[in-house]
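One structure, pasted below without further comment.
The complex appears here minus one protein chain, its other protein chains still in place.
Just so it is clear, A, B and C label the chains in written order, and each chain counts residues from 1 on its own.
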Amino acid sequence: MLHCANSSGKNRVLPSAIAKPAAKAQAAQPTVNPLTELSSATTKVASYDVFLTRYLNPDGSLAAEPPAFAKDRDTARAMYELMVRTRLFDKKAVALQRTGQLGTYAAVLGQEAIGVAIGHALAADDIFIPAYREYAAQFARGVPMHSILQYWGGDERGMAYPAGTPSHHDFPLSVPIATHIPHAIGVAYAIKLKNERRVVLASCGDGATSKGDWYEAVSSAKVWNLPIVFLVNNNGWAISMPSHRQTGAQNYAQKGFAGGITGEQVDGNDVIATRAVLSAAIERARDGGGPSLVEALTYRLHDHTTADDARRYRPEAEVTAAWERCPVKRYKAYLETAGFWSQADEDALIAAGTAAAEAAAQTFTATQPQAPEAIFDHLYETLPKSMAWQREEVRARGPVGGGH
Amino acid sequence: MLHCANSSGKNRVLPSAIAKPAAKAQAAQPTVNPLTELSSATTKVASYDVFLTRYLNPDGSLAAEPPAFAKDRDTARAMYELMVRTRLFDKKAVALQRTGQLGTYAAVLGQEAIGVAIGHALAADDIFIPAYREYAAQFARGVPMHSILQYWGGDERGMAYPAGTPSHHDFPLSVPIATHIPHAIGVAYAIKLKNERRVVLASCGDGATSKGDWYEAVSSAKVWNLPIVFLVNNNGWAISMPSHRQTGAQNYAQKGFAGGITGEQVDGNDVIATRAVLSAAIERARDGGGPSLVEALTYRLHDHTTADDARRYRPEAEVTAAWERCPVKRYKAYLETAGFWSQADEDALIAAGTAAAEAAAQTFTATQPQAPEAIFDHLYETLPKSMAWQREEVRARGPVGGGH
Amino acid sequence: MPNITLIEAVNLAMASEMRRDPSVVVLGEDIGRNGGVFRATLGLLDEFGPDRVIDTPLAETLVAAMAIGLSTQGIRAVAEIQFSGFMYPCVDQVVNHATRYRNRTRGRLTCPMVIRAPNGGGIHAPEHHSESLETTFAHMPGLRVVAPSSPARAYGLLLAAIRDPDPVIFLEPTRLYRLFKQPVEDNGEALPLDTCFIDRSGSDITLVSWGAMMHDTRVAADQLAAEGISAEIIDVATIKPLDLDTILESVAKTGRCVIISESARAGGWASEIAAGLAEHGLLTLFAPVMRVAGYDTPMPLAKQERVYIPDVSRILHEVRKVFDLAPK
Partner (left out) sequence: MPNITLIEAVNLAMASEMRRDPSVVVLGEDIGRNGGVFRATLGLLDEFGPDRVIDTPLAETLVAAMAIGLSTQGIRAVAEIQFSGFMYPCVDQVVNHATRYRNRTRGRLTCPMVIRAPNGGGIHAPEHHSESLETTFAHMPGLRVVAPSSPARAYGLLLAAIRDPDPVIFLEPTRLYRLFKQPVEDNGEALPLDTCFIDRSGSDITLVSWGAMMHDTRVAADQLAAEGISAEIIDVATIKPLDLDTILESVAKTGRCVIISESARAGGWASEIAAGLAEHGLLTLFAPVMRVAGYDTPMPLAKQERVYIPDVSRILHEVRKVFDLAPK
């Protein structure tokens, strides 16, 4: 007798919508009606809108005149290169896992445009607080590919991002869902306290928006008008939970209204739109305009992780249809039409990207094991005296079997 | 260099607004603007409105034609009687605390109309999950006044609400802020599972809406279209935090949009409006219309609790102005104008209410102490064997000094 | 009797009890169509439908709170948390509400609920997937904390947990989920809670453990047997409330005790047991009570998790210390 109120999809603005651009002319009607009949006792006191931005149609044709950066040959090409390199890395990582050389890995297949947009929209000094799939952004900010492999391969050193790169002040991947989002409040508060012109981008998935930690940050960010962009990667699924059953909200952008901040949607498989919307949000935050929320509509083409088998819960037809909206294909078509990309470019990129992923794999597999007692070495700044015996016991024992 | 974005009060719909009814004709403008400039790449996809309901102006005159229950003499009088009895109880409780006969007590002064509205709007079978100030609702549902005194007096027996009354299936007061709200999800799910036509009303303060627990419930309630009314008592303060600094949200009603549910405001010092709005929400939920959120705008005329001294942080002028919106005075004026209430009625009510509060105080002070070992008696259904010695130790020791 | 793994036994217990008692529901993330990340709820959706097999939003505080709400209405809620490291958001709900409604309302509202989760490491899972939570919960008054160590005990103890009138935290040994099989009959018979099991009788030393570490403890005892040392093994099973008497009786016989647990040493449950011995068993002890436990570090990522998790060699090392100090 119980039923899911939303399974009908009524009034929903969900990833499937990104296939069919809404008619521009049609004014959106209030999606949630007031409880009581409008009577003379009732007055409208506030009103909120959700907008969606898209420049590229799924086939790569233009839905609107693109912004300047997309018309700049070098920039436009660099974005594509990062997207493809990320996809090649992803493929290699999955292959390593399938052949027993890597632990569980969370693939980014189909969502690469968002990471690319983040990587290009953030300034070097900005601070990125990622979830666990935005490798493209991390690469752009200086995280070596082998670090990501080390991380999923079970080696803490994969989170020691290199000095001298923007990633060195970024946060590591966060596996406990949404718990990293409120860290952005403290980080952004510190930025304001120090009078810096930096912005924090904190990202997560659609599922993460169900968690209280996420909300406590969104509800509070505007109290101090903090320079934060909350990014929600709505990839349609949280493991086996489709995004339309995750919450009663008709879309994830409107969740920002609970904190009094702008919430808007962007086609996350359109790298131009995503970069444009993120850049606007970031620069607005930098200029004192405060926090905002961006829901990027995308689709997880892979299993949730290599430990998952999405065929258990997800219709193949949905995945096939989603491939039509693939961000790589779409953006490539744009570049080709613009005359920015040739088959030779493509061949060269694939060769270079494959080699880079291969090299990362080799660096990863060649990584010397940590000393067993290294588990104590970054626990406290100085290991308490009373714990010395534990470290010594481990050291004396030497390596133990069972490493990956 | 940090500043509170909201301290200006711009675009706010806060308790102060309840003094000045908004002009009906003026259509509300979007309160949060989209991040990006409206361009041809951007489409409006959804829109949300917040409404406010009020029947009685602060002076008791009618702002709109009242609903039927308010024109029914007996009902209208019963609501007033409960409101005044609650205020007299409250006064007695504070007096008991001031004279060292009661522990910390959370007064309801100024907010009585909301409890009365809840008490009258809920059906006997419905389930009330209160915060800690809605005594009027609890009295209406059968909680004896002395139980509330026992609770704040430090006696668990004050939460054993009597069998045979609606309160017997209600939840006890909840002191950890907002943690009780997600219980409503489980309770309402159970109701649906059993195919019952009952509704859950879960209430809390404005401060409570900052907590993740609160949000996890609001975000999820519509997933199962549960029969829940979330009530937010916005009394302007969470201890020393004014409600406009508690969150970036322009009002608390819109927080419902994060869960895709209706959020509306009501003048919580107008008992007619509050009952009307709550009844509509409750009956809609009962009829399968799903969850909703009601923000009742009110004002805490007392200190936060008897342990607090609001003069430390709150301008006296604000309190003085708030007395002008007092729910008792306002409703009394309505009743008098309607010819439902006389001075003799008032005198009789005050005499009876004072006596009732006095009697409750006497029952409370005459309460025999619990046996010390009673601390073990409702810990588990059956005390584990391994804990028997603890109970025996306490029993053998007998009463210990230091009770209140 | 079918030969089944521990995870299959968990699944069997839930299915069995859901058939027997229509008031039992299961809830959690990905437990429906997906059957749970470890497949503990496999087949339940098909058999019992989406009303009783509830996929929840991704919110562990909500999962715990929802179980509380359900159980106050007489619905026996069996909640799954995907990995032990994600149980921390349940802590507030459990300690401030689940364990207290009975007491607060003088028995008016009660919480016959179970929160199940895999516990501990050893399967090369990602970060935050391998923590040991038993002590965090066991310190909470009014709770039961149960940790099975075999398919048969998982089946019998989970039945008991679901039927228990009070909240139970049920911590399943991740590492043993598929490590070995055992014949388990689906006879609906619960095992007793609040009692330790003598897993193996012996006379020279008492080895106390629970959950996944029981496996290594059994292997260590085998090796000791080969050396002529007779170890009595106690499976604590119900961690809280602790059946100290059974342990005391054993130590009264053996005079020696080593306690083996995976959770961090400082403030771990091994310490509680050792403290019980220091108070009630002191005069029967020939040698110090040794604890073999996880180090006081977070569980390392997969490559080093075996450095952290006690193994047979560490158990034997401590046992040898005991016999060095108090030779047989």
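Simple rule for what comes next: a contact is a pair of C-beta atoms (placed from the backbone, for glycine too) under 8 Å apart; a residue touches a chain by one contact, two chains touch by 3 or more.
For clarity, every value in this text was computed on a predicted model and none was experimentally measured.
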What are the shown chains that the omitted chain is in contact with? A, B, C
Chain not shown: contacting residue from A:Gln97, A:Thr179 or A:Asn251: A:Thr179
Candidates A:Asp49, A:Asp90, A:Asp126 or A:Glu216 - the one touching the absent chain: A:Glu216
Out of C:Leu58, C:Leu176 or C:Ala264, which is the one that touches the chain we can't see? C:Ala264
Contact with the hidden chain only, please: which subunit B residues? 1-2, 103-104, 151-156, 175-178, 207-208, 210-213, 238-241, 245-247, 307-308, 312-313, 369-370, 372, 374-376, 379, 387, 390, 394, 397, 400-404
Contact footprint on subunit C, counting only the chain that is left out: 85, 88-89, 91-92, 95-96, 99-100, 103-104, 127-128, 135-136, 138-142, 240-242, 263-264, 266-280, 282-283, 285, 287-291, 295-298
With the missing chain put back, which residues of subunit A would touch it? List them for me. 156-157, 159-161, 168, 171-172, 176, 179-180, 182-191, 193-194, 212-213, 216-217, 219-220, 223, 378-381, 384-387
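Note that only the chains that are shown with their structure count from here on.
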Chain whose average C-alpha position is farthest from subunit C's own: B
Which whole number of Å gives the spacing of the CA centres of subunit A and subunit B? 40
Can you work out the whole-Å distance between the CA centroids of subunit A and subunit C? 36
Of all residues in subunit B, the ones touching two or more other chains: 189, 192-193, 212-213, 216, 219-220, 223
For subunit C, residues that touch 2 or more chains besides their own: 51, 57, 59, 61-62
